[in-house]
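Input: a single structure, listed below in structure tokens.
For this view, one protein chain was removed and the others were kept in their places.
Now for chain A:
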Amino acid sequence: MSAPPPPMSLLAELTHRCPLQCPYCSNPLMLDPRTQELSTTEWQRVLDEAALMGVLQVHFSGGEPMARPDLPELVRHAAQAGLYSNLITSGVLIRQDTLRALADAGLDHIQLSFQDVDPASADRIANMAGAHAKKLEAARLITAEGLPLTLNFVIHRQNAERVPAMLELAEQLGARRVEIAHTQYYGWGLLNRDALLPDRAQIEATTEAVAAARTRLAGRMSIDFVTPDYYEDRPKPCMGGWGQRFLNITPTGKVLPCHAAETIPDITFPNVREAGLAAIWEDSPIFNLFRGTEWMPEPCQSCAFKEEDWGGCRCQALALAGKADAADPVCHKAPDHKQVTQAIAQRPQTPPPFRYRRFGNA
């Protein structure tokens, strides 16, 4: 196989510590402990290597990345290496001084998460009293600082009806972008699927609300809409294809093709403590495992869309079909598609209580 094209973006998960406990968190069920987190120097080396490889954007994420006191130092280092830096944050640790330190370090953009527009519901989803109010204040401080702001809303059955109000809030807060992202069902999201999975009418209503807002706000605010693939006919091109555009580094230095990849069994994940990032990207077994199309089973192998959706999501195939190299069960042609239709059919009328994301709760 010829050398793969260099990655476009790096998701740097600085820590799994977070004051919030959202039940759809993209972090793995087994969270990395603080004592094993990469040091400042290790992250700086990784940022330099990423820039040299051709990574254009670094997304500082977590957990809550602002729980790391060295965040401004890492942002400054990224800027000096020529990387575009994005902070993906819950916002609850943003104050005038912590924000100023990041802006002065050269931070380019902030993506701020919201759980809902209704404060009581938002605080219940995050399992943190007062979180929503802190986020509103964070948004005000960010736009006052002049930093471009994206709001991120994760959508599910318990907040979907308020998508129009979410879009209005984003406009009022002066966001340049907003993401309306239906929950993805692996890890914590899968554990809480019955509490989160919307019905078809809710999907249609959110799709209409987004279309109407796109027309109304054209040129002022852009809207990214992530549909829940359980209701699609074809799978999503997860991460733009395995090992094609994206890499993820966990708090302890493991390098993954996507943030859910640690669920795949019997695989040794490469670590930046043991190898260089470029060598990991080009040569490690995990990145080559599902790169391209050669690994594909039928019906993917003879499918006309195989280089559009790249066979869908490997972690979803594992979670639903029990095999990471199966066709993504979301696809209507997949042999395990009934796993998806059953999950929809068997969804309880009343959502069960959340199983919150925290150390030891999986």
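Things to note:
One rule holds in what follows: contacts are C-beta pairs under 8 Å (C-beta built on N, C-alpha and C of every residue); 3 or more make two chains touch, one makes a residue touch a chain; residues count from 1.
Everything that follows uses one rule, which is that contacts and distances are computed from a predicted model.
A single chain of the complex does not appear, and UniProt lists its protein name as "Pyrroloquinoline quinone biosynthesis protein D", one of "ABC transporter ATP-binding protein", "Pyrroloquinoline quinone biosynthesis protein D", "Anti-sigma-W factor RsiW" or "Ferredoxin--NADP+ reductase". Among A:Met8, A:Leu136 or A:Ala343, only A:Met8 touches the chain left out of the display. The chain not shown here is touched by just one of A:Leu29, A:Ala101, A:Leu147 or A:Ile267, and that residue is A:Leu147. Set against the missing chain, the residues A:Ala120, A:Ala218, A:Ala275 or A:Ile344 yield one that touches it, A:Ala218.
The chain not shown here touches chain A at positions 6, 8, 52-54, 56-57, 59, 82, 84, 86, 108-109, 111, 146-148, 150, 176-177, 215, 218-220, 222.
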